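Take a look at the following structure, please.
Only a part of the assembly is drawn; its chains keep their places, and the rest are absent.
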Amino acid sequence: MTGIGIKLDLQRKDFHLRINTTLPAKGVTVIYGHSGSGKTTLLRALAGLENIPGADIQFQDSLWQKAQQFVPVHNRPLGYVFQESSLFEHLSARKNLLFAQKRADKSRCKIDWEQIVELLGIGDLLDRFPAQLSGGERQRVAIARALLVQPKLLLMDEPLASLDQARKREILPYLDKLKRELDLPMVYVTHSPEEVAHLADYLVVLDKGEIVASGNLAETLTRLDFPIHLGEEAGAVLEAKVVERDAHWGLSKIEISGGHLWFRDNGIAVGEYVRIRIFARDVSLAVTPHDDTSIINSIPATVLELEADNHKGLMLVRLQLNDDIIVARVSTLSCHKLNVEPGKRFWAQIKSVAIVQ
Amino acid sequence: MELFSTEDLQAILLTLKLATVVTCVLIIIGTPLAWWLVNTQSRWKSFVSALVALPLVLPPSVIGFYLLLAMAPDGPIGHFTTQLGLGTLAFTFPGLVLASVVYSLPFVVQPIHNAIDALGKRPLEVAATLRAGPWDTFFNVVLPLAAPGFITAAVLGFAHTVGEFGVVLMIGGNIPGVTRVVSVQIYDHVEALDYGRAHILSLTMIIFSLLVLAALYSIGKPSAHKLSRS
Amino acid sequence: ATVRVAVASNFSGPMKKIAREFEAISSHKVVLTFGSSGKFYAQIRSGAPFDVFYSADEQKPTRLVSEHLAEAKSQFCYAVGVLALWSANRPQVVLNERTLSQASFSKLAIANPRLAPYGAAAVEVIKTLGLWDALQKSLVQGENITQTFQFVQSGNADLGFVALSQLQLQPETSANTYWIVPDSLHTPIRQDAILLNRGQDNAAAMALLEFTKSAKARTIIENFGYRIPDSD
């Protein structure tokens, strides 16, 4: 078996966590859910930090917990970023990192000290003690530390919550790269739809201690009955190949099944695959194609289904572009005016800028 | 008259040896005991804690008296050691060590217990996720983080062994070079009305101890991580 | 009136009895405090509230006199200690001076010769018998005569020089387990009592000292295993 099998049942006062699932042991699994839904508890159980009698935990071919058997935390090849500050207060930032490096799995030194320190922007802080660091700085050191132990599974509990947008946008692609290049599976807890969109391959939605939805990101996100209120962040995620780069205008072209889309050039070479996100709020519908607007992407699409959004004035419209599916959010009034119905064809207008990495 | 007689010097050396050995033994015994007390959910916890503190409430010479009875050939400890072929422990250095350990145990267990307790579980969890096994975690995380507690334990244990004499008097038999420690020596000087020698020896002890203790406390001084906000 | 008395601990048994008898025949009250003579000496110099001092030796009262803390005229020897060599360990053995030279024991307890007159006397005995070098390694010292007794009684020491008065207190001690050391082997263990400055005007204090010299008191003292001084 190659997945991460989790089966557990835990009662804590009036909180009941009941999980029986198998997560993919590659790529990023994002655990999503409201505050208090049990995300941290699940992650801790997986790591072995929570002692849950009768639980079964399995990582790839190793049984981590079953009946009497219990692999102690320090023998599990994982890295863990805690939700709250967890640096050793008696060690400087550097010594915190060294603590991990010394105990790392020497056979797989794939994560490089220099590179990670540089990326997380902590080079100047290494001689400070945790008490001399800002909240975000502490968190960045903690992330570096979890990576330097060279884990085979990375567990991260809202690692970027205390970081600013700019910093997040620097770290996210790096995590992405780790996932791809090092084949390092991650289980990642977050509240942030942006992080979901960016990283997730597999999504698990927790509510009151139970999994209410799970599946591959693309499928899960475009389901209109998707049980979490992604709100402003509803949309679709597509994987597609870069087919052209226009250096002059700073644009790249990707091919999707229904045609092509321009998006701002991210330096990705022609022929590579990128993940793009199309927010529902950035898709508008037009009866005819317009080329006198600043919206440069216009693509023919067929309405699959409509569903009321969580606000009465808005509708979510699922659109088929050959093989791919995207979602548009439009006002109920427009649906009425344009007569949006399943089977009808429109031009989906997508602002190039709405495409994420 | 020289500052110290040969006997005084002998007593000083013996005292240092005894206190060092006892402190080591105390830390070695006290640490796991404190650890157990912190982590156990046992109903006996309070009872064991109380038991550890018990030697405190009896006068040292009375403890010494009971230990003497226990170490006699037909006493429980004496029976046991004789079985092992060790003979009896009274009037021997190991006997002194044993008695001092019993007597000073609470001073060592308490501070370590409190220090470990105050750490909480988080540092242990973090260490485990960084692949540190139990021993590794103990030496590289618990020990440095709980350092003030261990230093206090060592100071109290050491100092108390140095100063303690009721038990030593009872168990030791005042044999020069074997069981005649400084505290007994000073006591003897006072009892023998040889106040001059008593003053010199006491002063020496005080100055020496002040230096050692001050040095110890400087080691345990808060480092950068304590000085600023936490 | 009330008299506060500091008593060397080895004399606590007879003293309690003497005090009781004294209270019975007089209207005075006696408050007894037991302890080591050395400690009493230091305390008296610091103003301890004692009227009378029953020391375990002669030196301390003499010294108090020379320091003008006690009444020279009142000093007298109330008892002479009797030294005994005793074993609680092997009651079968009949003891005499040869027991010491046979050296079939590992520990010999004596009182600290610096502090306790019984200890000093024991050392004299050993030296007189010419066994000092041979026995030195077997010696263990009790801080006072009581501790020495406990070393032997508990069996931790095989033999010990104790006070006969202590053996007298133990009803089960059989006669053939100890040897009363002859006077000739050591200087007498003279214990002196003295009236302290504080008790100068205390009628009870003077009365108690007088009573100690009475025949009744002497009998008590002898019954507890002490000798009565010849003179006085």
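Assorted remarks:
The chains carry the letters A, B and C, assigned in the order they are written, with residues numbered from 1 in each.
Note that contacts are C-beta pairs under 8 Å (C-beta built on N, C-alpha and C of every residue); 3 or more make two chains touch, one makes a residue touch a chain.
These figures come from a predicted structure and were not determined experimentally.
Stoichiometry of the full complex in this file, given in the displayed chain labels: A x2, B x2, C x1.
Operating definition for what follows: only the chains that are shown with their structure count from here on.
In terms of the distance between Cα centroids, chain B is separated most widely from A.
Put simply, the chain nearest the middle, going by average C-alpha positions, is B.
Note: centroid distance chain B to chain C, computed from Cα atoms, is 36 Å. Centre-to-centre separation between chain A and chain C, using Cα means, comes to 91 Å. Touching chain B in their complex are the following residues of chain A: 47-49, 72-75, 78-80, 82, 86, 88-90, 99-100, 103-105, 129-132, 145-146, 149.
Against chain B, in their complex, chain C makes its touches with residues 36, 38-39, 41-42, 60, 63, 107, 109, 112, 114-115, 139-143, 147, 150-151, 154-157. Contact residues of chain B toward chain C in the complex are 65, 68-69, 71-75, 78, 88, 90-91, 169-170, 173-175, 184, 187-188, 190-193.
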